[in-house]
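In this view, the complex is presented without one of its protein chains, the others remaining in place.
Labels run A and B following the written order; every chain starts at residue 1.
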Amino acid sequence: MTEPREQVKRENARLTARLALMALGSFAFGFALVPLYDVLCAVTGFGDQKSLARASEAAPQAADESRTVTVEFVADLPNVGSWEFRPVLTSMQVHPGKLYETRFVAKNLTGHDTVAQAVPSIAPGSVAGYFHKTECFCFTPQKFSQGEERVLPVRFIVDRALPKHLDRITLAYTFYDQSIRVGQR
Amino acid sequence: MTRTMQKSAAALIGCAFALLAAPAHAASGWALLNMPEGVTELSKKIYDLHMMIFWWCVAIGIFVFGWMIWAIVAFRKSKGAVANTAMVHSTKAEIIWTLIPVGILVAMSVPSARVLIDIEDARNTELTVRVTAYQWKWQYQYLGTDVGYYSTLAHESNTARQLQSGIDPQTVPNYLLDVDHPLVVPAGTKVRLLITAQDVIHAWWVPDFGMKKDAIPGLINEMWIKVDTDKTGRYRGQCAELCGRDHGFMPIVVDVLSKGDFEAWLATQQATVKQAAAPATAAPSIS
Partner (left out) sequence: MATHAQAAAHDDHDHKPHGWRRWVFSTNHKDIGTMYLVFACTMFFVGGTMALVIRAELFQPGLQFVDPQFFNSMTAMHALVMIFGAIMPAWVGLANWMIPMQIGAPDMALPRLNNLSFWILPFAFTLLLGTLFVPGGAPAGGWTMYPPLALQGGDSFPMMIFAIHLMGASSILGAINVVVTIMNMRAPGMNLLKMPLFVWTWLITAYLLVAVMPVLAGAVTMLLTDHFFGTSFFAASGGGDPVMFQHIFWFFGHPEVYIMILPAFGVVSEIIPTFSRKPLFGYESMVYATAAIGFLSFIVWAHHMFTVGMPLAGQLFFMLATMLISVPTGVKIFNWCATMTRGSLSFEPPMLFALAFLFLFTIGGFSGLMLAIVPADFQYQDSYFVVAHFHYVLVPGSLFAIIGAVYYWLPKWVGRMYDQTLAKWHFWLSAIFVNVLFFPQHFLGLAGMPRRIPDYATQFADWNMVSSIGAFGFGFSQLLLPYIVIKCVKAGSKAADRPWDGAHGLEWELPSPAPFHSWETPPSAAIIARGAEH
């Protein structure tokens, strides 16, 4: 009688170990969802908003003069008062394929030297894959001395493949002073 | 035609409920039981979709509940029912009650997809308003103008809603659904709302406009509304995503004006801003 019992014990241990491994795998999968999320967004056309914070390799294409798209620029500040941040132009009419430049102005009113970073966002979200930025102040943190005002350029191309049902894109920047974090008031 | 039939049937059921359970407000019974039809192009489509699914559910419910009740009544042991223990399986039946639901789902999903495509069609908007949520108020900014302001819970409601304030909410007009500065939009115009938040996630919801959209810090969301030209008036809603202590106290009020009235209103606002203007910082001004 002992032998089959020993065998059951061994089998139990083996299956337990396998299930524990599966649980560990799931735990790791939870973290793997973080990079996977961006990949999935890009692949499925969800629009990988994080790609907006990276320089695009896209080169200007032949401009599609027959089509005009309105691009709006919006600036957001999480703590009103200690910064000034605005687009120089609130909107532009652009032709897909062509390279454009626009500027934002930021001024540090915090009363001390600081570092700030702009986080881009685009509406509608699915446009992210069609909006290429060759230069943007949001790619790296920006140093600002006390009271400093700077003009920050953005160069972008709207892809010719932009779906036809879109005629308006909004590019928004939220300017985060590194001394604050969202959610901690 | 089917819609009026649906409506009268639904109203009948609704009245029955209202009479049974809410005698005090029997007159407004239907509004308390169902989704509002709303005042925009999209809200009516959404309402129709909602009613279509509802009637499908009623039809399926009549069948399923009918079957249950029939089985419960007809096969009672106390009435001498004898079990047919051989009846354990029928491939034919199983295929039927797999395929028919699939067919019904297709019938539901086609119109749903169509409405969804309409909702996503944000072309040719004529006015953009930025909606920014804070704990616990809303900010509205008219893009391309200097007009912008905060919208917070009206003073009267705010006094009455304090813990054990002693004020009967029934005596406060539009208790918890009134603000100091409502959002103003023109009727008959496709208005685009750019929605974001500064601290935590909120959601902008006016039931009469048929939709809500989350306001997420660091992300910008868009949604559009086009209120029927003849539906000028005042519409109310609330924040719909838990956003902390005063989540229940950041209502939304929208004044829908005729196009002409709206232009006049905007011009007045512009003038006020210019008058008050300190040396021009074009940062979104806040009244």
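The rule is simple: contacts are C-beta pairs under 8 Å (C-beta built on N, C-alpha and C of every residue); 3 or more make two chains touch, one makes a residue touch a chain.
These numbers were taken from a predicted model, which means no experiment stands behind them.
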Where the missing chain makes contact, among the chains that are shown: A, B
Contacting the left-out chain in the complete assembly, out of B:Val39, B:Val129, B:Val147 or B:Ala203: B:Ala203
Options B:Asn34, B:Thr145, B:Thr189 or B:Gln270, residue touching the unrepresented chain: B:Asn34
From A:Val74, A:Ala106, A:Val119 or A:Leu171, residue that would touch the chain that is not displayed: A:Val119
Where the unshown chain meets chain A, residue by residue: 5, 8-9, 11-13, 15-16, 19-20, 22-31, 33-34, 37, 44-47, 49-50, 53, 78, 117, 119, 123-126, 174, 176, 178, 180-185
Positions on chain B contacted by the hidden chain, ascending: 17, 21-22, 24-25, 28, 31-36, 42, 45-46, 49-50, 53-54, 57, 60-61, 64-65, 67-68, 71-72, 75-78, 81-85, 87-90, 93-94, 97-98, 101-102, 105, 108-109, 112-113, 115-117, 119-120, 160-165, 167-170, 174-177, 199-201, 203, 205, 207, 210-214, 216-219, 221-222, 237-249
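By definition in this document, only the chains that are shown with their structure count from here on.
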Gap in Å, rounded to a whole number, between the CA centres of chain B and chain A: 30
Chain B to chain A touching residues, read off their complex: 120-125, 128, 130, 132, 135, 143-144, 192, 194, 196, 198-200, 217-222, 281-284, 286
Complex contacts: residues of chain A adjacent to chain B: 49, 72, 74, 76, 78-80, 84-86, 90-91, 119, 121-125, 165-168, 170, 172, 174, 182-183, 185
